[in-house]
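Missing here: one protein chain of the complex. Every other protein chain is in place.
The block that comes next holds chain A.
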Amino acid sequence: MRLTALLSMAARVVIPKDYRFGTNRPWTPAAKRLNPPGKKRRKVFVEPIAPEDWSVLRGDTVEILKGKDKGKHGKVIQVFRHRNWVMLEGLNTHYRYIGKTGDYRGTYIASEAPILLHDVALIDPSDRKPTDVEWKFTEEGERVRVSLRTGRIIPKPIVERRDGIVPQQWKDGPKDTSPEDTLEKTYLPSLKTLEEEVMEKLGIQEKRRPRRSYWY
């Protein structure tokens, strides 16, 4: 087998069919500790929701309908599609010690637990109450979420990029191509391959004939 294929096989994480997904990503050491290769756990049945019907996005403000923090509003930090979970910021927390070493008991922190999608509802921005949401198309053809009770459009939340870049405030560096140069069209379709065209431009003349070879 090719070396690159072998290396990529070693790097890629194989997830078995009956893998129980948790809050940790499968390639992290915590997930590997909780789900070692030989383990078999009882299967969790997840309500199948089609990808186009998923209405809660990262950065949305939602209200919890059931549980300890019932009635509270929270921002969605993480969404787990494989378990229909939603992680809210600072809500539905339990407390634990972290960084325990030897005698030191560690820091006491609040860690959030994931909530099922069924137990949260999007908040209507006009009256700040939980509503059911449907995906509909606007006059322009844009697909938006519309609250069923009031009919108001719930806008998509603005999420900050992980690298902290704000596209509107970006300034080109010395190695970056300016937008005009990037979008400039220089392609002229022709019946020449790239090699032939480049050889023409550079004035390379290949007079050698290739040796006779056999393909089988």
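Rule of thumb we're sticking to: a residue touches a chain if its C-beta (ideal position, glycine included) is under 8 Å from a C-beta of that chain, and two chains touch if they have at least 3 such contacts; residues count from 1.
Just so it is clear, contacts and distances are computed from a predicted model.
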Choices "Fructose-bisphosphate aldolase", "Proteasome subunit beta", "Large ribosomal subunit protein uL29m" or "Isocitrate dehydrogenase [NAD] subunit, mitochondrial" - which one is the UniProt name of the chain not shown: "Large ribosomal subunit protein uL29m"
Residue, one of A:89, A:127, A:142 or A:176, that touches the chain absent here: A:176
Residues of chain A (touch criterion as defined above) contacting the omitted chain: 45, 47-50, 163, 165, 167-168, 170, 172-179, 181-188, 191-194, 197-198, 201-202, 211, 213-216
